[in-house]
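All protein chains of the complex are present and in place, except for one that has been dropped.
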Amino acid sequence: MSIALGCALEPAIPFAFGHELIRQRKRDLVLIGPISDILFDQLIGAGCVREIHAAWVGNVSAGLAHCYRRAMEQGIPRRIVVRDHSNFSIAQALLAGAMGAPYIPTWTLLGSDIPRANGTFKESTSPFDGSKVLLIPPIVPDVTVVACQSADPTGTVYLDGPWGVSQEAALAAKAVIVLCESIAGTEAVQQIPRYTPLPSTKVVAVVHERGGCHPSPLQNEYGRDHEFFHEYHRATRTVEGFEGWTAEWVTGVKDRAEYLRKLGPRWKALRDKSRQMFEPM
Amino acid sequence: MSIALGCALEPAIPFAFGHELIRQRKRDLVLIGPISDILFDQLIGAGCVREIHAAWVGNVSAGLAHCYRRAMEQGIPRRIVVRDHSNFSIAQALLAGAMGAPYIPTWTLLGSDIPRANGTFKESTSPFDGSKVLLIPPIVPDVTVVACQSADPTGTVYLDGPWGVSQEAALAAKAVIVLCESIAGTEAVQQIPRYTPLPSTKVVAVVHERGGCHPSPLQNEYGRDHEFFHEYHRATRTVEGFEGWTAEWVTGVKDRAEYLRKLGPRWKALRDKSRQMFEPM
Amino acid sequence: MDVSAGEIMVAQAAREIRDGEMVFVGMRLPLIAFVVAKRTHAPSAIGLFELGIVRDEPAPELLYTMGDPANVEGSIWCARTIDLMGMLQRGEVDAGFIGGAEIDRYGNLNTTAIGGDRAHPKVQLPGSGGGADIASLAHRLIVIMPHDKGRLRERVDFITSPGYGRGAGWRERVGLPRGGPSVLITTLGVFRFVDGEAVLVSNHPASSLDEIRANTGWPLRVAGDVGETQVPSDEVLGIIRDYDPEGFWTRRGE
Partner (left out) sequence: MDVSAGEIMVAQAAREIRDGEMVFVGMRLPLIAFVVAKRTHAPSAIGLFELGIVRDEPAPELLYTMGDPANVEGSIWCARTIDLMGMLQRGEVDAGFIGGAEIDRYGNLNTTAIGGDRAHPKVQLPGSGGGADIASLAHRLIVIMPHDKGRLRERVDFITSPGYGRGAGWRERVGLPRGGPSVLITTLGVFRFVDGEAVLVSNHPASSLDEIRANTGWPLRVAGDVGETQVPSDEVLGIIRDYDPEGFWTRRGE
């Protein structure tokens, strides 16, 4: 099962979805995403992951990702296969998937070792000017998860803030799961279709989950919990440390509501600038 | 000089811009656009055009385009070169231009005579699965004209309604000229960036011209003047008819304001549903 | 009021749309066929318009172009041509409608030019628009056109929208991933495609096999069980005439 996650890059990462994957002990997942901040690290540490297609796996504001390091350096908790990408190459792979294109040719990464490490690209020559080109094949995720501010019950998404590769990943997927902070009226969302990256016809589930992206930010809803990323970095230097962190923040809470209660005042503080686009239903 | 026009397909066609090209007696233009309704026909009839890259040239609600027919069938007023496209092939050519891609491979038009007639595509084989593919090279217009509801003085566009290939054409162009019904405040437009198909850094001119798209519709501003298209169709069956029509509606008026005064009450009627997004400045 | 050929064509075209399908609709008769299908047997069909519009409800008023403001208002998605064409190339579009100036026995359509060569045609037509893309990439192509010898020709001068080329297996050979015409609905009758070739399956009540043979530019193939085209029910006629009260699209030239 391949899942594209965190496709807006640093913001709007569906941590609530990832934590539920851990609680449900999912295994052998193939994760797809440009940078994914620390969510990929958590899923790797929890043993859910078989393969990663990503441009970057780490902790954006705090540094390296300890679980990713342990998996690659020591096979703990298991060996994973990595398909290296750059942000542009994964964007083009998802664009090819979205357009149903056989591949997308590009001049990026020529001379880089990434194409060899990725293993799915092919070098070619442009028949138009004879220049060397790199051909990026499509990525078609089984599921793309789109975390957003609001959605209507039929799956019409309202996604504010930078999109990163969210639109390409959603259009490329076989199915889309929507994670939203609030449910909005269909007419209201359809009034501003430019904020909707994909047609609702692709959406198989709309999950109403408040605070689903913490500690990553969600534009107009809440800020980024920088300290939480640093705490995670410090806490997960060892396997025991990671297990302790997971027991506290993932398996130790039964759902997102309990997680937010546990965050307490610090969660409230992150929402001080929040402003909703739609009347809550 | 190559100019992309009418890239939203049936709506938002910058007739005011085209009519000024005729008044200024521009010659040897290369026109680029998916369907362009009757604007391309008018520019061809006026002798402004050397070459056309388009998927369709006609009169959407009334039928064939008489000037286009005369040019192709009899060389009147001059012979023009046509690069046949489909809507998807021209969209992909502009997307390649927008992305700076060497080309975009596709499965559309295999078996069609369009690739042979276009002359710029190449047939190839996918090195991934051996399937035949058609390679569409980039189109990079010297200028793309974007007609929209509002823009700020720095060139931040607000374009509501379907975009067609407007975004790809704007991003592919060397320079963009913006035609808007109203000038809006920078902060107000930048508040809703999803309605902005291109960065203002590409815009070389913002032209505030009311009614610039008549007789094509502009979402939230005015409806389509169907009868005007039928009148044009009837009036331009002959060269003399076209010259008479042009003398009345193009060279016979000094600017768009006079054109709208000439339309009179019928213009007012087309605006009965108009609603502005921004406070006029 | 008599049933017009346009009304019979619309009713037949509506039957070609199955419930839940994604359909590239287009304008004129196909648009009205989509309205009929939605109001009768295909309430959850989705209409796609190549300038970037997705609708689960037809526009409430008669459209002259797919870009009319009424077709934008109430759409479930309003995006870009490339988004809709991407869905088409991905194989997410079940069926598409198309008309043409000329068609041949293998369902190849010409909307580009008639006679002469491409640079000096005898008659210049508008071109493909999105038609050639729909013909290349939709799972099924539904063709609607007037029936006369000049339009149903043994061979078209230019293949704008590929049908079955020279017959069975041709689409695979040229590299098209799927699709091809499933039906040709004319002002006189209905054809299905067998091994890539048009076979008459019904004549409209007002026409006859002889009339159709006389107006078809290729040796007519007739199905063993050829019959009469089903006439629209009163319900369907009501929907058609309610949507096109003036008969602007469905009764012109009658």
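Observations on the model:
In this document, chain identifiers A, B and C correspond to the written order of the chains, with residue numbering beginning at 1 in each.
Assume contacts are C-beta pairs under 8 Å (C-beta built on N, C-alpha and C of every residue); 3 or more make two chains touch, one makes a residue touch a chain.
None of these values were measured; they are calculated from a predicted model.
Touch, as defined at the top, links the missing chain to these shown chains in the whole complex: A, B. Touch with the chain omitted from the figure is made, among A:Pro14, A:Pro137 or A:Gly164, by A:Gly164.
Per the touch definition above, the residue from A:Arg69, A:Lys122, A:Lys174 or A:His208 contacting the chain not shown is A:Arg69.
Mapped onto chain B, contacts with the missing chain fall at residues 98-101, 154, 156, 171, 190, 193-194, 196, 198-201.
The chain not displayed touches chain A at residues 8-11, 34-35, 37, 54-58, 60-61, 64-65, 68-69, 72-73, 79, 81-82, 84-89, 91-92, 95, 106-114, 117, 131-133, 161-168, 216-217, 219-220, 223-224, 226, 273.
Please note the rule applied: only the chains that are shown with their structure count from here on.
The most central chain, judged by the distance from its Cα centroid to the centroid of all protein Cα atoms shown, is B. The chain with its C-alpha centre at the largest distance from the centre of chain C is A.
Chain B and chain C have Cα centroids separated by 27 Å. In this assembly, the C-alpha centroid of chain A lies 38 Å from the C-alpha centroid of chain B. Between chain A and chain C the centroid-to-centroid distance comes to 42 Å (mean Cα coordinates, whole Å). Shown for chain B are the residues in touch with two or more other chains, namely 106-107, 131, 133. The multi-chain contact residues of chain C, meaning those touching 2 or more other chains, are 78-79, 82, 85, 88-89.
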